[in-house]
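Every protein chain but one is kept in place in this view of the complex.
Our next item is chain A:
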Amino acid sequence: MRYLTLLRGTHSTTPPPPELMAAIMALGEEATKSGSLLDTSGLAPSAAGARVSLSAGELTTTDGPFAESKEVISYAIYEVNAKEEAVEWASRFLKVHRDLWPGWEGDVDVLKLFGPEDFPAP
(Lines give C-alpha, C1' and ligand atoms only; values in the text may rest on other atoms or scores of the structure.)
Protein backbone atom coordinates (compact mmCIF):
# COMPACT_ATOMS: atom_id res chain seq x y z
CA MET A 1 0.00 0.00 0.00
CA ARG A 2 1.11 3.52 -0.71
CA TYR A 3 1.13 6.58 1.47
CA LEU A 4 1.64 10.20 0.55
CA THR A 5 3.29 12.29 3.23
CA LEU A 6 3.00 16.07 3.19
CA LEU A 7 5.40 17.99 5.39
CA ARG A 8 4.11 21.36 6.62
CA GLY A 9 6.19 23.83 8.53
CA THR A 10 6.16 27.31 9.96
CA HIS A 11 7.46 30.13 7.79
CA SER A 12 11.06 30.89 8.51
CA THR A 13 13.08 33.97 7.75
CA THR A 14 16.35 32.05 7.97
CA PRO A 15 17.34 29.17 5.72
CA PRO A 16 17.46 25.69 7.29
CA PRO A 17 20.86 24.79 8.81
CA PRO A 18 23.15 22.90 6.39
CA GLU A 19 23.44 20.02 8.90
CA LEU A 20 19.67 19.58 8.66
CA MET A 21 19.78 19.50 4.87
CA ALA A 22 22.56 16.89 5.04
CA ALA A 23 20.56 14.80 7.52
CA ILE A 24 17.45 15.03 5.34
CA MET A 25 19.44 13.87 2.31
CA ALA A 26 20.91 10.95 4.31
CA LEU A 27 17.48 9.92 5.60
CA GLY A 28 16.01 10.12 2.10
CA GLU A 29 18.81 7.91 0.83
CA GLU A 30 18.18 5.41 3.61
CA ALA A 31 14.46 5.30 2.85
CA THR A 32 15.21 4.82 -0.85
CA LYS A 33 17.68 2.03 -0.17
CA SER A 34 15.20 0.30 2.11
CA GLY A 35 12.97 0.05 -0.96
CA SER A 36 10.12 2.06 0.60
CA LEU A 37 10.56 5.58 -0.75
CA LEU A 38 9.30 5.74 -4.34
CA ASP A 39 9.22 9.45 -4.96
CA THR A 40 9.91 12.69 -3.14
CA SER A 41 10.60 16.35 -3.78
CA GLY A 42 10.92 19.59 -1.94
CA LEU A 43 8.36 22.27 -2.82
CA ALA A 44 9.04 25.92 -3.60
CA PRO A 45 7.20 28.47 -1.41
CA SER A 46 3.55 28.93 -2.35
CA ALA A 47 4.47 32.44 -3.53
CA ALA A 48 5.72 30.65 -6.67
CA GLY A 49 2.39 28.82 -7.11
CA ALA A 50 -1.30 29.55 -7.59
CA ARG A 51 -4.66 28.29 -6.41
CA VAL A 52 -7.58 27.58 -8.73
CA SER A 53 -10.91 27.56 -6.89
CA LEU A 54 -14.46 26.62 -7.74
CA SER A 55 -17.16 28.27 -5.69
CA ALA A 56 -20.83 28.75 -6.52
CA GLY A 57 -20.13 27.72 -10.10
CA GLU A 58 -17.38 30.33 -10.43
CA LEU A 59 -13.72 29.55 -11.19
CA THR A 60 -11.11 31.90 -9.79
CA THR A 61 -7.33 31.74 -9.98
CA THR A 62 -5.30 33.39 -7.23
CA ASP A 63 -1.52 33.65 -7.23
CA GLY A 64 0.39 32.58 -4.10
CA PRO A 65 1.42 33.00 -1.38
CA PHE A 66 -1.47 31.26 0.37
CA ALA A 67 -2.70 32.67 3.65
CA GLU A 68 -2.11 29.50 5.77
CA SER A 69 0.20 29.80 8.77
CA LYS A 70 2.19 26.79 7.57
CA GLU A 71 3.56 26.06 4.11
CA VAL A 72 3.70 22.63 2.49
CA ILE A 73 7.46 22.07 2.24
CA SER A 74 7.85 18.65 0.66
CA TYR A 75 6.04 15.48 -0.29
CA ALA A 76 7.03 11.83 -0.37
CA ILE A 77 5.39 8.63 -1.60
CA TYR A 78 6.14 5.40 0.28
CA GLU A 79 5.33 1.79 -0.59
CA VAL A 80 4.83 0.03 2.74
CA ASN A 81 2.99 -2.87 4.38
CA ALA A 82 1.24 -0.87 7.08
CA LYS A 83 0.37 2.68 8.04
CA GLU A 84 2.75 2.46 11.00
CA GLU A 85 5.68 2.12 8.59
CA ALA A 86 4.83 5.38 6.84
CA VAL A 87 4.32 6.97 10.26
CA GLU A 88 7.79 5.73 11.30
CA TRP A 89 9.43 7.41 8.29
CA ALA A 90 7.47 10.62 8.93
CA SER A 91 8.59 10.55 12.58
CA ARG A 92 12.22 10.09 11.55
CA PHE A 93 11.98 13.17 9.32
CA LEU A 94 10.49 15.27 12.09
CA LYS A 95 13.11 14.02 14.58
CA VAL A 96 16.00 15.29 12.45
CA HIS A 97 14.23 18.67 12.32
CA ARG A 98 13.82 18.61 16.11
CA ASP A 99 17.48 17.72 16.65
CA LEU A 100 19.02 20.09 14.10
CA TRP A 101 16.70 23.10 13.85
CA PRO A 102 15.65 24.20 17.37
CA GLY A 103 12.41 26.14 17.44
CA TRP A 104 11.12 24.89 14.11
CA GLU A 105 7.62 23.44 14.23
CA GLY A 106 5.70 21.46 11.71
CA ASP A 107 3.64 18.41 10.98
CA VAL A 108 3.38 15.60 8.49
CA ASP A 109 0.06 14.42 7.11
CA VAL A 110 0.29 10.71 6.33
CA LEU A 111 -2.36 9.99 3.70
CA LYS A 112 -3.19 6.63 2.17
CA LEU A 113 -3.37 6.35 -1.60
CA PHE A 114 -6.20 4.15 -2.82
CA GLY A 115 -4.86 0.79 -3.95
CA PRO A 116 -6.15 -2.62 -5.02
CA GLU A 117 -6.49 -3.56 -1.32
CA ASP A 118 -9.27 -0.95 -1.06
CA PHE A 119 -11.27 -2.62 -3.83
CA PRO A 120 -11.33 -6.32 -2.98
CA ALA A 121 -12.21 -8.69 -5.82
CA PRO A 122 -15.80 -9.92 -5.65
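Following the convention adopted for this analysis, a residue touches a chain if its C-beta (ideal position, glycine included) is under 8 Å from a C-beta of that chain, and two chains touch if they have at least 3 such contacts; residues count from 1.
Note that contacts and distances are computed from a predicted model.
Colleague: Out of "FAD binding domain-containing protein", "DRTGG domain-containing protein", "Sugar ABC transporter permease" or "RNA polymerase sigma factor", which one is the UniProt protein name for the chain not included here?
Modeller: Its record in UniProt gives the absent chain the protein name "RNA polymerase sigma factor".
Colleague: May I ask you to list the residues on chain A that touch the chain which is not drawn?
Modeller: Touch with the absent chain occurs at residues 32-36, 38-39, 77, 79-82, 84-85, 87-89, 95, 116-117, 121-122.
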